[in-house]
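Worksheet for the structure shown next.
What you see is the complex with one protein chain gone and the rest in place.
For clarity, chains are labelled A and B in written order, and residue numbers in each chain start from 1.
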Amino acid sequence: MLKITELHASIENTEILRGVNLELKAGEVHAIMGPNGSGKSTLASVLIGRDGYDVSGSVQYEGQDLLALSPEERAAAGVFLAFQHPVEIPGVGNMYFMRTALNSLRRARGLEELDAVDFLSLAQESMKLVEMDQTFMSRSVNEGFSGGEKKRNEILQMAILEPKLAILDETDSGLDIDALRVVASGVNALRSEGRAMLVITHHQRLLDYIVPDYVHVMAAGQIVHSGGKDLALELEANGYAGLTPRSESTAQVGATV
Amino acid sequence: MSAPTTTTGISDEVRELANQEYQYGFTTDLETEVAPRGLSEDIIRLISSKKNEPDWLLDWRLKAYRHWITLTPPTWQHVTYGPVDYQDIIYYADPRPKKQVSSMDEVDPELRAMFDKLGISLGEQERLSGVAVDAIVDSVSVATTFTKKLAEVGVIFCSFSEAVQNHPDLVRRYLGSVVPHNDNFFACLNSAVFTDGSFCYIPKGVRCPMELSTYFRINAADTGQFERTLIIAEEGAYVSYLEGCTAPVRDKNQLHAAVVELVALDDAQIKYSTVQNWYPGDADGNGGVYNFVTKRGMASGRNSKISWTQVETGSAITWKYPGVVLKGDNSVGEFYSVALTARRQQADTGSKMVHIGKNTTSTIISKAISAGHGENTYRGLVDIRHSAVGARNFTQCDSLLIGKDSGAHTLPYIDVKNQTGQVEHEASTSKIGEEQLLYCRQRGIDEEEAVSMIVNGFCREVFKMLPMEFAVEAQKLLTVSLEGSVG
Partner (left out) sequence: MTAVRVPVRSAGGALADLTPKRNGRDLGWLADARLDALEWVGKHGFPSRKDEDWKYTALDGILAVPFEAAAAGAGPRVTADLINAAAIDLGGPRLVFVNGHFAAEFSRLAGLPTGAVVTTLASVLDASPDQLKPFFEHTPGEHHAFAAFNDVLAEDGAYIHLTQDTIVAQPIQLVFFSDTEGVPLMSSPRSVIVADAGSRATIIETYAGIENDIYFTNVVTEVVLAENAQIDHYKVQDEQTTAFHLALLDVRQARNSRFTSRSVMLGARVARHEIRVLLDGVEAEVSLDGIYLPRGEQVHDNTIFVDHLATNCTSHQLYKGVLDGHGHGVFNGHIMVRHGADGTDANQKNKNLLLSDRAQVDTRPRLEIYTDDVKCTHGAAIGQMDDEALLYLRTRGIPLDAARGLLVYAFVQEMVDRIELEPLRAQLEALVAGRFAQGDSPVSA
């Protein structure tokens, strides 16, 4: 589904991604772990088309060149990002926002648009999944939401928009154990044969709840280590310091956790 | 050429010219529907006599005119435009449109496209373009129905001209009581030449049973350039008044200098809402309406309340500062505004809150959006006089910029002369949020729609003050006005 080859990205002449290689197949859940500043969130940003990066390398998604698409075209193609810091959009109702988003995707896919009533009944199912009540829908997008509410709102959108490739960027950050459980069970419910997930996290904790098929370790802009789900536990025990980056130039950076 | 500058009257040349035109223009030819161009005492006499006005009103007009010719147009506002030739304007035209298009096919296609986008029905389109006479008749009959219903509770709602004929005492008592004939250049001009407008009187203790709107009353698109509106709410009365074009009315006239006066007595409330969408001119700044309006409310009674809500998306140049004089103790003044300037539009708008009475409170919420080459200025005055013990004001002005060539300016004036006064002013100016745009786009919403959504969200605080249908209209207008501003 997704094949990333020698992906480089820099911002204002500082190289952040230094040749990332990664392949995801439908139905797989991959976790990317790594210390702060290793480039995990940049990878997510580049995949969804955030402005401001100089990007080289290739990203093939479902046979198309993902990097050539605009953010909304990527969304229409089924790429979804649960943001690490979901932005507040004052005055824009959450439900209105989601319906507009869903209808945009449906339009792009040649499906009929949903009216408010149909949308609401669809949304209601998904809301149960993340234990959100109706009042969230009438509030402005993310405005005044607690950290946990914001993250649940992201998962809710994921459930409604039904992406093929879901990227979860530090979805566990700032969550207490209860919120984490809700978010994780929401994510787990959305695991499916046709859907790939890329779970970016700093802590092993999340992976107790969302058990990945593969774990990758990122350091200094590269994936320096890949393995099964046990790798996460290994990291928990030994830290990132024990891992050897591929090249010498990244060694120092990789070592400073 | 601007106003003649001799103090005793107009220049001889102009007088001669005026007399000449007068001679050929209307004394001998009563069939003529349009007065000759230019302004003179004779023109004012003509307007007054055509309208069969009492002497006191003619005298008032003349007084205003004689003052006006001593004035020069204001230059302090943050807008630039070519000089207006006040002698090249027709100050009186018969209300009946001279020429009507006979079918929708003759209507400007761009205008039709705009109507379509706004979702205005064909019938409505016809009415607004003045196509079908019977449609106009229809709306007149609608108005008549309303008038009857209103009369049952004692509400007077009629054209200003009718009010002069039927309720001269009320008009005489309140005309100019809030905006005096010599208030400012444009109000002064309006006082001299206003041709019509609305009059509304809510008697003591009456809550007006419906929203009053010019939409139903004015039966032609050719509304005068110099409207005058007067609304009086007696003790304990309440009225909500909606003004303006709910659709983009193309106006060939360049200058609109309207005056609105509101008077609220003890415990009375007036809510005045405007959605203004006059022709903004083209992308290069050609054409468009100069909207120079004086709007003021006098909260003269105890516990009275006057609330202005405006959504300004049209006009090439907007110059207006709806204000409230908070004279009565505990009176309340509010101003909620959305002003959007795109293309080459310029707006210099805001509010004036003058606190005189005790424990008076005022709120100003202003949302300005500048796109393209649009320039938007918030200019507001909060004046807490020495007598205004316990006065409070809260002001918030937010500006949103879309595009490198746009401009946003915030110029509040806050004068406080009472130690118990509390004033808080906050303002922010920023670019439309890139993170917000990305977030929307990541969810599949295209850029233009995302911009529209974010901007509408930005304005929501003001929109929610509008009556429901107006709010929907306003949102659509905003979206239409922003088109082409992105990318």
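Everything that follows uses one rule, which is that contacts are C-beta pairs under 8 Å (C-beta built on N, C-alpha and C of every residue); 3 or more make two chains touch, one makes a residue touch a chain.
Just so we're clear, the structure is a prediction, and the values are computed from it rather than from any experiment.
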Partner chains on view for the chain not depicted: B
Among B:Thr72, B:Asn286 or B:Gln419, residue touching the chain not depicted: B:Gln419
Options B:Ser406, B:Asn456 or B:Ser481, residue touching the unrepresented chain: B:Ser406
On subunit B, residues whose C-beta touches the chain left out of the figure: 76, 386, 399, 401-432
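Throughout what follows, only the chains that are shown with their structure count from here on.
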Rounded Å distance, subunit A centre to subunit B centre (Cα mean): 50
Residue ranges of subunit A in contact with subunit B within the complex: 48-51, 70-72, 74-76, 80-81, 83, 86-87, 89-92, 97-98, 100-102, 104-105, 108, 140-141, 157, 161
In the complex, subunit B residues that touch subunit A: 433-436, 438-447, 449, 453-454, 456-461
